[in-house]
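Here the complex is missing a single protein chain, while all its other protein chains stay put.
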Amino acid sequence: MKMKKVITITVTILALCLSAGMFAACSSNDGNPSVSENPPANNDNNPVDSPAPASDFDSSRRIAVFTREDGSGTRDAFASITGVGDDMYEEAVVLTATSEIRSSVAGNPYAIGYVSSGSLNDTVKALAIGGVMPSAETIISGRYPIQRPFLIVTNDEKDASSLVKDFIAFALSAEGQEIASDGWTSAGNTGGYTPIGLSGTLRIGGSTSVDPLMQRLRAAYIELNPNVSVEISGGGSGTGISEATSGVIDIGMSSRSLRDAEKEALNEYTIALDGVVVIINNANPVGDIDIETVKDIFTGEKTAWSEIND
Amino acid sequence: MRGVFFTAALASVLAVALICVFLFAQGLPPMLKIGVLDFLTGQRWRPTAAEPSFGILPMILGSVYITGGAVILGVPVGILTAIFMAEMCPKPVYRFLKPAISLMAGVPSVIYGFFGMMVLVPAIFEVFGKRFDMMSGNSMLAASILLAIMILPTVISIAETNIRAVPRELYEGAVALGASHERAVFKVMVPAARSGVLAAVVLGIGRAIGETMAVRMVAGNQTVMRMPYEFFSGTRTLTSNIILEMGYVERGSLHFGAIVATGAVLFVFILGINLLFSVLNQDIEKKRNKKGAG
Partner (left out) sequence: MGKVLILTKRKKPGDWARFLLTWAAGFITVAVLLYLVIFIMVKGIPHIKPSLFAFTYTPENQSLFPALVTTVLMVGFTLAVAVPFGVSTAVYLVEYASRGSRLVRVIRTTTETLAGIPSIVYGLFGYIFFCDLLGWGKSILAGCFTLAVMVLPIIIRTTEESLKSIPDAYREGSFGLGAGRLRTVFRVILPCAAPGIFAGVILAIGRIVGETAALLYTIGSVIQLPENLFSQGRTLALHVYNLAAEGLYNDQAYATAVVLLAVVFGINLLAARVERKFIRAVS
């Protein structure tokens, strides 16, 4: 009986503390708009509100490194070009979507991350690499170093099909590349496209980075070819490559270059170039960074913003 | 007709059997190839490195810590709310609360995840960031708080149903013997619903361990070994390890096998927890029977 009483009292006290704690946490969420509302909530539609005054930036603070997951095409391209390779900083926060990286960076003054140029907006600040800002011009000329091709891939059997041929011809034509240059970078086109009145179903799948571009290509294509239906599924570059190889889908999408073994089995077409943009919070005074520093940050060699020279 | 019911009842057994068979058939060979001990106690997860290593100890610990935190934070609130709903609250409040809890149960985890990302993570970073040299608000604490919120409706609805299922005579008897309303509820009604409340906690733990989307959005997902007191640092759970990398891996590769094996380990975990709770449950039943006899 005594034991029971003791237990009851302990549990009651514990619960009281916890609920008080929860309550405090809640009310700090509710009552302190500068904590919860402004920086995160406005980052998508109201960029003007989000940056704190630059003078608040405490450069002694730790760099918050945000990275994509192992196997992501974006991470693959980023790690191999910057020289980070397999040594991605263990403490780096791993997120699986471009938007998550972007909104995390927008909500954290000390953050750094990288996203596809197609997903860049003014809620975050793009860093110049060695003085070069990512743009169509610097990406085509190769002066902006961190870039990758958006590929579509087919196996030999599918490549021979007239529908697949026609779609690829459209994607590479002036009409298709006009779409690609709105948000991404066109690597040049093969001239005008005229529909030849095909019908059938096209199955496309793979990289989620290429997906937004492919959705727009699809819409334009079926407008010109009303008898064709195009299904687009996601799954990532790896899935796109392996399913295109086995012929489960007609066309695979990849946001990374093919490995040698994959090149033997597949035909590849570059439908756009995409810069991988290193992004920081708008409140961060840093504006330019060289590629070695990027590597040092993402391998964990440099961990505070005070170690970064602008 | 009895046969029809019986066959249907076997379906759930069959489902568990199938899940077991396929998870282990696909997960064990890669685990053996990596080395069971290397897999379970390895501290490095570098699946795509030139020299890959597949160690999931950080994820095992991550799952345990985060779920534990969620239970500590969420279960007391959940059970107390259930008691509140079943015995304490005025009718108009109940009429509002009940649908609110159902709505809460229906809110998809993606939405909880975004909420956590947009509100919880920055708030934690703002409050604790400087003091604890946090890299970001993505942390075990964020995941635990979010999960505590997410298991509330499960715990509440099951516990409430069970407290309500206790015969009214017990309450009336207690009050007739001079107990106050609160005392009767806490000392008679809730203990009488013990096994049901425990069931609510089991389901809550199940939900917490099983949660994937929301956790992976706020937990940070680092594959670093953590200690329980490092709840201001991020970690990866077994579930998020699966969802993070499954989209990219090639079918049939060792990486895919390692991910299925992660699922198998998670499954073994669940089996262990279930076993523990059924033992607990039996214990409670036994005690009650003894009391009844004495």
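Note that the chains are named A and B in the order they appear, and that numbering of residues resets to 1 at the start of each chain.
Please note the rule applied: a contact is a pair of C-beta atoms (placed from the backbone, for glycine too) under 8 Å apart; a residue touches a chain by one contact, two chains touch by 3 or more.
Please read these numbers as outputs of a predicted model, since none were measured by experiment.
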item	value
Residue in contact with the excluded chain [from B:Thr48, B:Thr212 or B:Thr235]	B:Thr212
Which of B:Phe39, B:Tyr112, B:Phe125 or B:Phe232 contacts the chain that the document leaves out	B:Tyr112
Contact partner of the left-out chain, one of A:Ala111, A:Ile129 or A:Ile232	A:Ile232
Interface with the undisplayed chain - residues on chain A	12, 15-16, 19-20, 22-23, 26, 29-30, 41, 44-45, 96-100, 102-103, 115, 118-119, 208-209, 211-212, 215-216, 218-219, 229, 231-235, 248
In chain B, positions touching the absent partner	1-2, 4-6, 8-13, 15-16, 18-19, 22-23, 26, 76-81, 83-85, 87-89, 93, 97-112, 114-115, 118-119, 149, 152, 156-157, 161-162, 165, 175, 180-183, 185-186, 196, 199, 202-203, 205-206, 209-213, 239, 242-243, 246-247, 251, 259-260, 263, 266-267, 270-271, 273-274, 277-278
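Going forward, only the chains that are shown with their structure count from here on.
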item	value
Touching residues (chain side chain B, partner chain A) in the complex	46-50, 72-73, 76-77, 80, 117-123, 125-127, 129-130, 133-138, 145, 148, 216-217, 220-224, 233-234, 236, 243-245, 247-251, 255
Partner chain B, residues of chain A touching it in the complex	11, 14-15, 18-19, 22, 25, 28-29, 34-36, 39-41, 58, 61-66, 69-72, 86, 90-96, 100, 103-104, 107-108, 110-111, 208, 234-239, 241-242
